[in-house]
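My structure is below; once you've seen it, I'll send some questions.
Shown here: the complex without one of its protein chains, the others still in place.
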Amino acid sequence: MHPTTSQAGELAVASVQRLEMIDLTGRLHQIVATCGIPEGIVHLYNPHTTAGLLINEGADPDVQRDLLGALDQMTPSRYPYRHAEGNSPAHLMSALTGATTTVFIHQGRLRLGTWQRIFFCEFDGPRDRQVWWKIIAG
Amino acid sequence: MHPTTSQAGELAVASVQRLEMIDLTGRLHQIVATCGIPEGIVHLYNPHTTAGLLINEGADPDVQRDLLGALDQMTPSRYPYRHAEGNSPAHLMSALTGATTTVFIHQGRLRLGTWQRIFFCEFDGPRDRQVWWKIIAG
Partner (left out) sequence: MHPTTSQAGELAVASVQRLEMIDLTGRLHQIVATCGIPEGIVHLYNPHTTAGLLINEGADPDVQRDLLGALDQMTPSRYPYRHAEGNSPAHLMSALTGATTTVFIHQGRLRLGTWQRIFFCEFDGPRDRQVWWKIIAG
């Protein structure tokens, strides 16, 4: 029998505010603990164009508030946007945080820095969202 | 005979404006359809320091115009830049959008969100550019 070399799945995420960072770390730890791949890479993919993925501090919730507030402030609000939906700043914040990220698996565990947690970033909520994941052995 | 486990290649991209988002999605769909790897990851790499890669909305071209315009506006223009070529804002926009991205392959197809398309971002055109790709099975 072949050992498992990859696994994939999806996480449902429901945002309740316009701007929000939703911590996925606990669910990802669970997936990694049960995937049968002790060494490898977790690839995360955000399929939305007004959301992002971010790895940053999770210990003090003020960091998340500051990150979202400052990102919102630095995104031009007086630019003559043409996109009729009116959410162009959300597209820009999505572009700045990115659609993908990767985390290592070592000895059967997700390997994060001391203060790091993995966040789904909502920039145009509230909405029902998804995060896709794929784990590759290696 | 071994099954195919990886493939690699390059895309030529020619920009015609200073700031431009060039949609690579159709060409990448074609590569994935013919690569012989039904499940895996497409790694994309931008080898340029005044360009970027972005996955965002492709349905309304105004989103691309808004993204480029707002990114250009938020990049400091009055900073006392020292780089003699005068294109430091293009280097900064390249840093903000990034040199790499990854997309999943599932059932022989590139797996994108409903509104997503994959763009090469030119920040110092017009120029002849490249995007490198590598597909890993998994």
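Every chain is named by a letter (A and B) in the order it is written, and numbering of its residues begins at 1.
What we mean here is this: a contact is a pair of C-beta atoms (placed from the backbone, for glycine too) under 8 Å apart; a residue touches a chain by one contact, two chains touch by 3 or more.
Nothing here was measured: the structure is a model prediction, and the numbers come from that model.
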Sites on subunit A contacted by the missing partner chain, in the whole complex: 39, 41, 54-57, 60, 62-63, 65-67, 69-71, 73-74, 96-98, 101-104, 106, 111-116, 136, 138
Subunit B residues that touch the omitted chain in the full complex: 5-6, 8, 43, 45-49, 74-76, 79-85, 88-89, 91-92, 94-96, 98-100, 102, 132, 134, 136-137
